[in-house]
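Removed: one protein chain of the complex. Kept in place: all other protein chains.
By written order: A and B. Residues from 1 in each chain.
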Amino acid sequence: MAEMWINMGPQHPMTHGLWNLRVKVDGETIVDAVPEVGYLHRGIEKICEGKTYTQIIPITDRLCYGSSMTWSHLYCTTVEDLMGIEVPERAKYIRVVAIEMQRIASHLMWLAAYAGDLGMSVGFTYTMRDREVFVDLLQALTGARLTYNYPRIGGVAHDLPPNFVRDSIRATKYMEKRLKEYEDLFEGSKIFMMRNVGIGVLKRDDAINMGVTGPSLRASGVSYDLRKDRPYEAYGEMDFQVATHKDCDCYARYRVRMDEMWESCRIIRQALEKIPQGKWRIVAPRNAPAGTGFGRVEDPRGEGTMYVVGDGTDKPYRLKVRSPIFVTVSAAPKMLVGYKVADVVAIMGGLDMCIGENDR
Amino acid sequence: MSEGGKASSAGARDIESAPSRIDANPEDRVLRALAESFPKSVSDGEKVRPGLVRAHIDRSDLYPACRMLRDSLGFEHISMISAVEYDNRFEVVYHITSYSTRLVLELIVPTPKDDPTVDSVSAIWGGANWQEREAYDLMGIVFRNHPKLERILLPKDVLYHPLRKDFRG
Partner (left out) sequence: MTGKDSPTFGQAMMFRSKDFLKWSDEQMEYLLRKSPVGAGLDLVTKDFFNWATRNSLYFLHFGIMCCALEMAVASAPRFDQQRFGIIPRSSPRQCDILLVNGPVSKKLKPALRRLYDQMPEPKWVVAMGECAISGGPFYNSYSVVPGVDQFIPVDVYIPGCPARPEALIDGFLKLQQMIKENKKGLLTGR
């Protein structure tokens, strides 16, 4: 059979965000794959060198817009490391609640797009409807639906609104009922299971060596979650399990994300029960000392890290962002070779790509 | 990370002058192994805070040091490769993680301003491949023996390196 290169993208319903996947096919079987990224490059690292530390927070929101709370939180954590300031206890708990709600909203968005791509439009409509519950809660907390601009260097922007605790606990109980329904809906569908089980296998050693992190790594059997292994904010006091799965295929990645949503509901309830009174923000100094800061968090897509270099002024000298998807996509050829062209949607969709953080 | 996040002199120790004894914690073990295997290249090893150690290394010994880190010290995962430009040098900063001991090693490799070249470590960790391409694309650091050192984020025909300080966009 003749081999040929096929271009999938940059405008393709499968690509959420803009990237190009060139696959070399022999008949229907994939022989090689080369992802091409960079269509969304905005030069964020250069922009950040010209803005003050607080002005950068809305820009880091727009790094990955599917889970923007985690990126602005990561940035604030890194700068707090550089400045050497400690956040009050109440702010730590509020941050945990906001991040876990964002994690549920991000996973629901992923599930909506994934189900829609695999042909189950009913999955799209149901999950989008439930995502609105959490987006409403986050809108009550922060004032915006998608890019929140909520964490500040030294805490969070404002306190919890009235009735927030009651509404959030109600929302998590509602979500757990819906998660049971989703499991029946997706795992009861023979087509969904056929398109996922045994597809896109990434072995454990390959995953570790290629730098894959997050749910894709935990689906390959490595139980590493920064919230448990290097606890930050108030995660040290939370009681939850790390979702791991030992088959390394698309079904395992789907299963890990569903389990993470269960755990997030538990964490939100625990955090809201244990939250102490007190200040939710301390005022950070305007100028940062000369030195470096390093921060890492567990993003819904993997391990996000940032490295900031300060030079004594109120603007950073260098801000470097490590995006988990950037490294996971570079491991995509290993997952694609040997499968059919129709499996590309399931494999690449299962990685939960958000191109905003990929291209920066 | 907000647990004791001060990079202060209270935690920094110059590991070469510590008395030899059984190391109780993995941070000291790593710094000791680096200092003993590459005594001329490694300098300024310090423990920044529990879970983060930092060392400077010469670029000539980078590849053997990384091989030792992966094979015998259990650093299986390369988290981040950054490139910073200062007045008189470039610095390539590697953050390498160990899953078994949950330690992060920050390895800083200075290069002269007119010759920003280091060896590529993508043969040791596959995850370094695209990160090195990005450092080349945006900052202009050349990685020797990289399998495919091309631009990745900017269009292929662009001639400038935007993150350099003399580039005004």
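Methods note: a contact is a pair of C-beta atoms (placed from the backbone, for glycine too) under 8 Å apart; a residue touches a chain by one contact, two chains touch by 3 or more.
It should be emphasised that the depicted structure is a prediction, and the values quoted were computed from it without experimental measurement.
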item: Of A:E132, A:D205 or A:E273, the residue in touch with the unshown chain; value: A:E132
item: Contact partner of the left-out chain, one of A:M8, A:L21 or A:I59; value: A:I59
item: Touch list for chain A against the chain that is not drawn; value: 10-13, 16-18, 38-44, 46-47, 50, 58-59, 62, 65-66, 68, 109, 112-113, 124-125, 128-129, 131-132, 145-147, 356
item: Those residues of chain B which, in the complete complex, touch the missing chain; value: 154-155, 162, 167, 169
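By definition in this document, only the chains that are shown with their structure count from here on.
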item: Distance from the mean Cα position of chain B to that of chain A, given in whole angstrom; value: 25
item: Residues on chain B engaged by chain A in the complex (per definition of touch); value: 1-3, 5-8, 51-52, 76-80, 82-85, 93, 95, 99, 102, 104, 106, 125-131, 134, 138, 151-155, 162-163, 167, 169
item: Chain A residues within the chain B interface of the complex; value: 37-38, 41, 43, 45-46, 77, 80-81, 84-87, 92, 206, 208-213, 222, 224, 229-233, 291-296, 303, 305, 307, 309, 317-318, 320, 322, 326-327, 329-331, 359-360
